[in-house]
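Heads up, one of the protein chains got dropped from this complex, but the rest are sitting where they should.
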Amino acid sequence: MINISTLFKETDGRGTFDLTMEIRGCIEMAGIANGLCHVFVHHTSASLMFCENADPSVRRDLETFMSRIAPDGDSAYEHDSEGPDDMPAHIRSVLTQTEITLPVENGRPNLGTWQGLYLWEHRHHPHRRKITVTVIGE
Amino acid sequence: MINISTLFKETDGRGTFDLTMEIRGCIEMAGIANGLCHVFVHHTSASLMFCENADPSVRRDLETFMSRIAPDGDSAYEHDSEGPDDMPAHIRSVLTQTEITLPVENGRPNLGTWQGLYLWEHRHHPHRRKITVTVIGE
Partner (left out) sequence: MINISTLFKETDGRGTFDLTMEIRGCIEMAGIANGLCHVFVHHTSASLMFCENADPSVRRDLETFMSRIAPDGDSAYEHDSEGPDDMPAHIRSVLTQTEITLPVENGRPNLGTWQGLYLWEHRHHPHRRKITVTVIGE
């Protein structure tokens, strides 16, 4: 069995947005007990990650890390047509993932206790991000 | 339903190679309307990425970025048996992905407007890269 849902997530600029509840909703709606859930972001300047879900400082430190290795406005970038955060957003997306698969058991996402699934917006301006969720199983 | 195809891509050295049309071909051939398409590179010195497909400067900047964080011939590397680009190629592969899954809808890859799927060759010499494409769905 296969079930496909489309989600739209409004971001208010660079930062992380917990998708775990939305994904759980897609899995419940799919009526699939055991299998896999694939989450896909239709963009190259936002991405997905599993991250520790208890202490928000982890996600702040990840921003610090990314700002250090791929700083905004770096003069080494040729591509800056949409501004100083244009190319860093592509780099951050390539270093993380724009598609992720998670196990489904008993109709629920089977994640670790401290794992949350986050959408990571890499652009400073708010965006409306399209996400396709495919649940496959039986 | 499952369909497995094998692709071979000849690269002419370090750089990115658009696979989107080949993957679309595999999906069409599979005769599967809805599901997932998994793309797998059988190597540890080439990788896959979704990247902005309109402006080639994005991919040039990604090369610049990788050359900066994982430079060829870095004296910190112990493993250089195949040359100064040997270890950087492994690092670049680990930082990106050697396997990627994309959604299939109505017999087509369901990608964003600006998303292309690229093979990223990390070695300077030309290579023949083996890719397994698995389409699963109904």
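Each chain gets a letter, A and B, in the order it is written, and its residues are counted from 1.
FYI, a residue touches a chain if its C-beta (ideal position, glycine included) is under 8 Å from a C-beta of that chain, and two chains touch if they have at least 3 such contacts.
This one's a predicted model, so the numbers in the text were calculated from it and none came from an experiment.
The residue from B:L7, B:A33 or B:I69 that touches the chain not shown here is B:I69. Within the complete assembly, A:L62 is the residue of A:V41, A:L62 or A:A89 that touches the hidden chain. For the options B:C26, B:M49 or B:M87, the residue in contact with the chain missing from this view is B:M87. Residues touching the missing chain, restricted to subunit A, are 34-36, 49-52, 55, 57-58, 60-62, 64-65, 68-69, 95-97, 100-103, 105, 110-115, 136-138 (touch as defined at the top).
Within the complete assembly, residues 1-2, 4, 38, 40-45, 69-70, 76-79, 81, 87, 90-91, 93-95, 97-99, 101, 130, 132, 134, 136 of subunit B touch the chain that is not shown.
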